[in-house]
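Yeah, one chain of the complex is gone here, protein chain that is, but the others are all in their spots.
For reference, chains read A, B and C in written order, and residue numbers begin at 1 within each chain.
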Amino acid sequence: MPTIEFEGKQIEVDEEGYLQNLEDWVPELAKIMSEQDSQELTDEHWEIINFLRDYYEKYQIAPMIKILVKEIKKNMGPDKGNTKYLYQLFPDGPAKQACRYAGLPKPTGCV
Amino acid sequence: MAKPTKPTKPPKPEELVKIDYNPPEKPWMEVPVEFKPGTFCYGTRPKYLEEIGFPNPREWSPLDDDWKLPADWKDTVLKGIGERLKKNRAFHLFMDICVRCGACADKCHFFIGSGDPKNMPVLRAELMRSVYRKYFTTGGKLFGNLAGARELTSDVFKEWWYYYYQCTECRRCSVFCPFGIDTAEITMMARELFNLLGCNTDWIAGPVANCYRKGNHLGLEPHTITSNIEFLVDDIEEITGIKVEPTFNRKGAEILFVTPSGDLFGDPGTYTCMGYLMLFHELGLDYTWSTYASEGGNFGFFTSMEMAKRLNYKIYAEAKRLGVKWILGGECGHMWRVVHQYMDTWNGPADFLEEPVSPITGTKFENAKTTKMVHIAEFTADLIKHGKLKLDPSRNDHLKVTYHDSCNTSRGMGILEEPRYIINKSCNHFHEMHEDTIREKTFCCGSGTGLNAGENMELRMRGGLARANAVQHVRDKNGVNMLANICAIDRATLSTLMQYWVPDVGVSGIHELLGNALVMKGEKERETDLRLEPLPGKEDEDV
Amino acid sequence: MYDAGKIIIGLIIFLAFATFPFYSNMGKAVAKPDPKLNTPVIQQMKVKQCVESKKFMRAKHMQLLINWRNAALRRGERLYKGSDGRITEISLQNQCLRCHSNKRNFCDECHNYVAVNPYCWDCHFYAPKEANNEH
Partner (left out) sequence: MGALLSFFVVIVLVLIALAGVQGAGLYVLFGTIIPYAAVATFILGVILRVIKWSRSPVPFHIPTTCGQEKSLPWIKYSKLESPSGTLGVIGRMALEVLLFRSLFRNLKPELRDDDGPRLVYSSNQWLWLGGLAFHWSMLIVILRHLRFFTQPVPFFVTIIDSLDGFLQIGAPHLLLTGVILLLAVTYLFLRRLFNPPVRYISLPSDYLPLFLIMGIATTGILMRYFFRVDIIHVKELTLGLATLNPEIPAGIGVIFYIHLFLISSLFAYFPFSKLMHMGGVFLSPTRNLANNSRIKRHVNPWNYPVKVHTYEEYEDEFREKMKDAGIPVEKE
C-alpha cells in the first residue's frame, strides 16, 4: 500500500495516489500532492478543489465535467467556463488531477 | 511500494505500432508471464469485495510475489473448474473439441495490437485447457506435457489472471471458429475462478459494489441522478427552448426506462441521454426513470454469473414495484448481451409485465415477447418508419458519421440494421467502415469487460488499434469526423482511443444524432447542437 | 436445458452409421467367390497355365489388361512376352475369352464380390454363344 507521509503519519493512497480514506484529507495534503507533481496551486486551483469537495460532500461523487464547467463560468466568467481552461489548470485532466488533490475517489464504470 | 506510482503512459502511436507477430522460440508453456506496466489493471481493494460478500478481501497487487491466496487455493480452483464443467456444457465442450486450426488466431484485437501469442484466442484457451487436461482427462494424467497438460501452479494462476484480463469477451473469435468455440465463455469461467479467491480488478469490483448498493456503476445516489438529469434538462431548454419533464421512480408509468449510468455522467454519453429525454418528451411517452434500477450495464457480468444475476435482479424487481407494462433499454453493449441472452433465464419469468407495444405506433414488439424489454434502437426505428418523428438531418451536416457495431449487440444479439436506419434518417453523411471490421466482424473498442481503466492504457490502445485503424481509413477517405455507436463503454473508451490514434474524430451515441435532428413541437430555432457547438451556418451568429 | 432427446437421436444416427456393416449383413450367408475354370477349352489344356502365374493374375490382371489395351490399340503391338518367355497374342476376345469363355462364372464372380465394374465390356462384345456353354 503506497502512502504519503504527512506530519509523521502515513496516509494511505491507492496506486495512483488517490486517498484511500477520504476523511484523511486536509488542505496540506493537496499541497504535498501538487508538489510531487511540480504543480503550483493558485487561488484558481483552490476554487476548483473547494468546489469539488463541497460537491462531493453533497453527492458522494465528483461532479460531471459539465457541472464543473458551468460552475466556473458562473464564478469566474464565461471566458474561463470551458474545459480548455480546466486542462490548463490541471494538465492531467480535471477529473483525475483535481479530484486527487481534493481527496476524491475517481469515478469508475462506463466513463 | 512506498511511493504512489503514476499510471504508465502508453508509448507514442508510432512506437506502439511496431509489432512483432513472430512467436518466440521457446514453447509457450516455458515462457513465464511478465506483468508489463500499462497492460494490466490494479487488484481490487478489499472494501469492494466486503460490500458484495466476496471471499478473500485483502490488500494486494498483481505485481506482488505473494498474492495472499488462501492455503487451499489450488483445491478451490480445481474444484471450481470441476463444478463449472458439470454446470456448463459450453465450457466443457470448449475444453475438449478445439483442433487448434488457428483460424481464430489473428481475429483477436489484442493479438493484432500486441503480437503476444498468448493473445491468440486458441492459446488463451489453451492456458486453461492445459490445466484441464492435467486434472480432468486420462490422457493428460498419463502423458502430462506430451498431451499438452501442465500443473496448476501459482505462476500459471498469475498467467491466467494476466491474460483473462486481456480478453474483452467480444466473441469475434467465435464467429470464425468452425466449432463456434467462444473464448468469452472460457474467460468468464476463468474470471469466476479468480473471484473465488478475491482476485478481481479494482475497476470491475468498484462498479460492482457501487451498483449493488447504489443501483449503478458510478455510485450515483438518487439525488445525484435527478440533479444530473436536471442539468441535462437545462441544457435541452437552452438549446430548444423546451423544458422536458422526466419523472423518477413513478408508479403507474407505462414504461420503465433503463440505460447505462455512464449516460448520466460522462461526456459524450450525456448527449445521448439528452437525445433520449428529447425523444420521450416529443412523443409524450408515459415513462419513468428509476434511481434504484439505474444501471443497464452489468459489471457483475465481468465477475461471475451469480454476481451478474444479483445486479440484474433490480430491473425486473423495479418494473414490478412500479407496476409498469414493459421496459425500454438504452444504448449499451454488454447490457444488451445480458438483457437479450441472460436476464429472463436468471430473473424471469417477467409474467407481471405485458408484451411490449409501442404506444405511439401500436407496433407489437414480438421479438421481446418473453423478456418484455425493447431496445431503444428498435423502438426509435419503428417510430421513424411510421413517420412519427419529424427529422431534419441537415442539422447534422457538420458531421460525417461512421458506425461502430458494439461486440455484444452484434455478436450476442444481432441488432445491426436499426442503428444504421436511425443514423441514415438523422444524418446526411454516413460512411461504413471496411466490411471486415463491422457487423458480426466488428472489432472491439479494446477496453470492454471492465478493462476501461486508466492504468492499462497501453493495453487498451493496442486492443483498439484494429478499430481505430478502420476509423482512420474512413476519415482519410470520406472525411469522417464522428464515430457513432450504441454502447456506453464505447462512448467512454472510443473517445480515448480516437484521441490516441485518430485525434480529429469524435464519438457519439445514435440518440445524440437523433436529438440533433429531431424537430420538436414548439422549439425555438436551434443555434447549437446538443454539445452546445454552433450548428452549420450558425457559427457567425454565435460570436 | 439438456436437449436429451435431440442428443439421443443424434447418437442413434451415429450408431446407425457406425454399425451399418454389421446389421446390413446380418443373417446373410455370403458365398465366397469361386471363379470356375471348367470351360471346355481349359479342360482340354494339358498345362493349365494362363499368360502369367496365377498369383500374378489374381493381383494384377487388371494392370496386364490395361497394358495390353495400350499396346494393341495405341501402339499396334499384338504380341506379349510373358515372364516365362512365352509369347502370346494380345487380345481379350481371342486370348482371354478363348479359355475364360464363362464371363459370368469367372470374371463376374470376383468382380461382383468386391464391387468392381471394369469397363472392358463398354467396348468389348461379350459373345452370347458362350452363354450357351454355361449350365
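Here is the rule we use: a residue touches a chain if its C-beta (ideal position, glycine included) is under 8 Å from a C-beta of that chain, and two chains touch if they have at least 3 such contacts.
This structure is a prediction, so every number in the text was calculated from the model and none was measured.
Enquirer: For the chain that was dropped from the view, give me its touching partners among the shown chains.
Expert: Its contacts among the visible chains are B, C.
Enquirer: Tell me which of B:238, B:392 or B:436 is the one touching the absent chain.
Expert: B:436
Enquirer: Provide the residue numbers of subunit C that touch the chain removed from this figure.
Expert: These residues touch the chain not displayed: 1-4, 7, 10-11, 14-15, 18-22, 24-26, 28, 30, 32-33, 58-60, 62-63, 65-66, 110, 112-119.
Enquirer: Please give every residue of subunit B in contact with the chain that is not shown.
Expert: So the residues of subunit B touching the unseen chain are 13, 17, 19, 21-23, 27-28, 53, 85-93, 96-103, 105-107, 112, 117, 120, 122-123, 126, 137-139, 146-148, 171, 174-182, 185, 212-215, 221-223, 226-227, 248-251, 291-292, 305-306, 309-310, 313-314, 317-318, 321, 339-342, 344-346, 348-349, 363, 365-371, 373, 378, 381-382, 385, 410-418, 421, 434, 436-437, 439-441, 465-466, 469-470, 472-473.
Methods note: only the chains that are shown with their structure count from here on.
Enquirer: So with touch defined the way it is at the top, what topology do the chains form here? Options are line, ring, star, complete, other.
Expert: It is other, because the touches fit no line, ring, star or complete pattern.
Enquirer: I'd like to verify one number: the distance from the centre of subunit A to the centre of subunit B, where each centre is the average of its C-alpha atoms, in whole angstrom.
Expert: Going by mean C-alpha positions, subunit A sits 28 Å from subunit B.
Enquirer: Distance from the CA centroid of subunit A to that of subunit C, rounded to the nearest Å?
Expert: Their C-alpha centroids are separated by 94 Å.
Enquirer: So what's the Cα centroid distance for subunit B and subunit C, whole Å?
Expert: So the centroids are 69 Å from each other.
Enquirer: For subunit B, which residues are in contact with subunit A within the complex?
Expert: Residue list for subunit B touching subunit A: 1-7, 42, 45, 59, 61, 202-203, 206-207, 210, 216-221, 223-224, 227-228, 231, 235, 260-262, 265-267, 269-270, 297, 299, 332, 452-455, 488-489, 491-492.
Enquirer: With touch defined as at the start, can you tell me which subunit A residues reach subunit B in the complex?
Expert: 1-4, 13-17, 20, 36, 58-61, 64-67, 70, 96, 106-111
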